[in-house]
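Scroll down for the structure; my scribbles are underneath it.
A single protein chain has been removed from this complex, and every other one stays in its place.
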Amino acid sequence: MSIKLVSGRLRQITWLAVLAIGSALFVAACGGDDDSGGGNNANVDVKETVAATDCGPKKGQKATGTPIKLGGLATKQPGTDFSEIPRMTEAYFKCVNDNGGINGHPVDYVIETEQTDPGQAASQARKLIESEKVLGLVGSSSIIEADVNHKYYEQQGYNVIAAGIAPSAYATSNIASVNMGPRYSSDGATQTLIRKKVKKIVLVQSNVPGTEYIQEGPELITKDAGLPFEGLKENVPIQDANSAALKAVQAAGDGGGVVLNFTPPEALKILQAAQQQGLQDRVKWGCSTPCNTDFLAKALGDAWDGKLFVNAELNLITADAPDSNLYREVRKKYAPDIPLGSFSQMGFIMGRIATEALQDVKGDYTKESVNQAFLDVKDFKTDILCGPWYYGKAPLHLPNNIDRTVTPKGGTMVQNEDCFPISDVDPAVKQVRGIEQKDPSLIGK
Amino acid sequence: MSVATEPKPRSPLSPGRLSSGDTRRAIVIVALLAFVLFAIPSLLSVFWLKVLTGAAIYSIVALGLGILMGRVGLVSLGQIAVLALGAWVAAKLFFDTGLPFPIVLLLSGLITMVLGTFVGLPALRLGGLYLALITLMMAGAITVVIATTDFPNGGSGFLGHVESSLGGGDSIRRPAIAETDPAYFRYTIIVTALMFLVALWHVRSKAGRAWEAIRQSEPAALAAGVNMTLYKLWAFALASFLTGVAGALLAANVGDLFNYQFPTSQNITLLAVVLMGGIYSIWGAVIAGLLFRYLPELLDSWNLPSDLLTILFGVGVLQVLLTAPAGIVEQFPKDMARLGRFIGRLVGIGKRT
Partner (left out) sequence: MPSWDEFQPFIVTGLALGGVYALSGVGLVVLYRATGVLNLAFGAVGAMGALIAWELINNAGWDEYPAYGICILFGGVVTLAYGLLFGPPLANRDPLVKATASLGLALILLGTMSWIWSDKARSMVLPTSNENFMVSDVLVNYTQVLGFAFGVVVMIVTAAFLRYTGLGTAMRALANDREITATLGVPVRRVEAAAWAGSGLLAGVAGLLLSNLVGLDATTLTFLVISSLAAALIARLQSLVVTLIAGIVVGVVNAMITPILSISEYRDMTPFVLAIVALLWLSRHREISISRSA
């Protein structure tokens, strides 16, 4: 092949790629910001009593001391993307850095992502701790990394603050989560549907690791209420949502309850398929926390107003209260492309907890002092959570064990039930309540 | 038929004798290997070592596919599914038996070889596009089965999968001499080098000559008395053996296997990187492995989105099929030579004026 021909072809290929990308970018640019459209509820009638300068002690002053390095690890792949969570934590730290930092020190925050490959999750943990030399881990949210890495974290002396998903995030001494994870969130959704007087509970999950662990909680609670229970799994991404929805409804039977545990795009497929097949009103529908996002409320449309009960581990994104207001301000200023919802709330709260904890450190910021500070967190009050958050020395952590129920209405999520405790029929919950009773200072009593 | 337009035939099929060129190449390779084994673990962090371990493992898989495509002209879009099978077999062996690590590697390779040859049976009757598509269908089927049965993790019964309430079973063990990550890296590199030797030996043997004949023209090979059935199956057997060994290495590398670690779409990505690396040279497989595992992490460390990689692979596939059928491994030196001539001309022009 002559040189001219070769370069001609290369040019053609480049043009095709440019064409495809260029046209799409052009459309996207014309369309404006993709995510702000769905998530930005600009018509929230709330008095903004805080400004995005309340993150740090010295308003408007950039922190200039030696940086405190922190890190986070999240799952990011098609169908399962939790990277918004640490990115929101990062946004909070940026706000902190712009307003005096932590005792004058800015936070240098590193985010790593993994694609549910255990080898990769393990490498990323080592990268954060051994290469990046982060002093503490906060903001992590991964399907598998807690399982893969918790022993390593223990060896290295890290007390992780996470938005946990993997079972180990709730079963080890050195990981504490701001959320309750899929199992306890599904517990909450189950409790809600039982209160709405369903005759049977069917839990449908995506076929990812941990389904048996997640199913245990709702199953125990359902049986304790004297009702039958069934657990189903679907491979994601779902191709035949019609059959999946039909299967779930048939399993629940008329007057039954279906609890979904999926990421929003997949849950949307099932819900829409159910609605379009006229199955919507035959059962009551519940969903674990990932469904708590305005993007989903908007995509569902008003056919679902008041008909889907989502377990919300956190307060409404529209709540009018100091931390909630600050959350919206920080998001608007530092991370406008992240939609409003549980995920970004979790990221925000973790940033807040870490910052408050580190403010109290006297002396140098080292791996030991940072992780001790995290361990010492107790009675952390915030309006974003139903109850005070805490860490403390314990074999397991489930500090967020009280939550709310929300439901879609007019393209956004509104409260349906106020804070209620997760049932202690679930043994881990019982154990945690016991820990709280033994040391009431954890929750400020 | 051939997948890409062939370059001029290269020498590696000379019978048995080692030429001076061969000895020179062997020395270079041994030197490179020594560097990788001894220098690299001290130069790189544990994170990058784990990444390179993964790259080495996938280069073995790429080697299998490269041989199928480049030497015999058969395209299999099911090699990742075969890798999953290999990992499954290895996990089962690790948990159910106390066999030493190298034996498990060998057994995984052999058992996967038998299973993988089944995947290749349609090759006897179907050619070209149909073979590629039917292997893709097989990959799809195997992926669904594994998604449901999951991997053995110390449980009882044939499937050996236990759903512990903590969501994870025991970890897969590593060889006693290579428990740490840097040690396992070295171990993997050695096994990889051995696999490459096995492949090279095959290519230079009678099988390799038969494959070349089949690739050039099936009717002619048939007329020359080549046993098509035997040699086609042999190629699949070799590719499956290699991939089975890679599966065992993978299982021990990560320690835990998850049921959707091997999505069907990865078969397509593997095809892309194997094409880009170059199917006519053994080294192409090394490049393919690096593209598959190392490049994504590199991009991630530069804070570039992984979607860029998908686009890059798409462009790479098109580029290879149109202009550089021998892949990066041949194109890069050619590009460098072209660059050198271009500079030479510039300098020459400069001199003339």
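So that you can tell them apart, the chains are marked A and B in the order they are listed, and the count of residues begins at 1 in each.
Going forward, a contact is a pair of C-beta atoms (placed from the backbone, for glycine too) under 8 Å apart; a residue touches a chain by one contact, two chains touch by 3 or more.
Note that the structure is predicted; figures quoted are calculated from it, not measured.
Hidden chain, full complex: it touches shown chains A, B. Of the options B:S45, B:S171 or B:T310, the residue whose C-beta touches the omitted chain is B:T310. Between the chain not shown and the residues B:I103, B:L129 or B:L298, the one that touches is B:L129. Interface residues of chain B facing the missing partner chain: 1-5, 75, 122, 125-130, 132-134, 136-138, 140-141, 144-145, 148, 216-220, 264-265, 268-269, 271-272, 275, 305, 307-318, 321-322. The omitted chain makes contact with chain A at the following residues, 9, 12-13, 15-17, 19-21, 23-25, 27-28, 30-35, 37-38, 78-81, 207, 233, 235, 237-244, 246-247, 250, 263-265, 267-269, 272, 276-279, 293, 295-296, 299-301, 339.
Just so it is clear, only the chains that are shown with their structure count from here on.
Averaged C-alpha coordinates put the centre of chain A at 37 Å from the centre of chain B.
Those residues of chain A that touch chain B in the shared complex are 1, 3, 5-6, 9-10, 13-14, 16-17, 21, 76, 112-113, 115-120, 122-124, 126-127, 130-131, 144, 147-148, 166-168, 171, 207-213, 216, 235. Put simply, chain B touches chain A in their complex at residues 45-47, 50-51, 53-54, 144, 147-148, 163-168, 181, 250, 253-261, 300, 306, 311, 314-315, 318-319, 322-324, 338.
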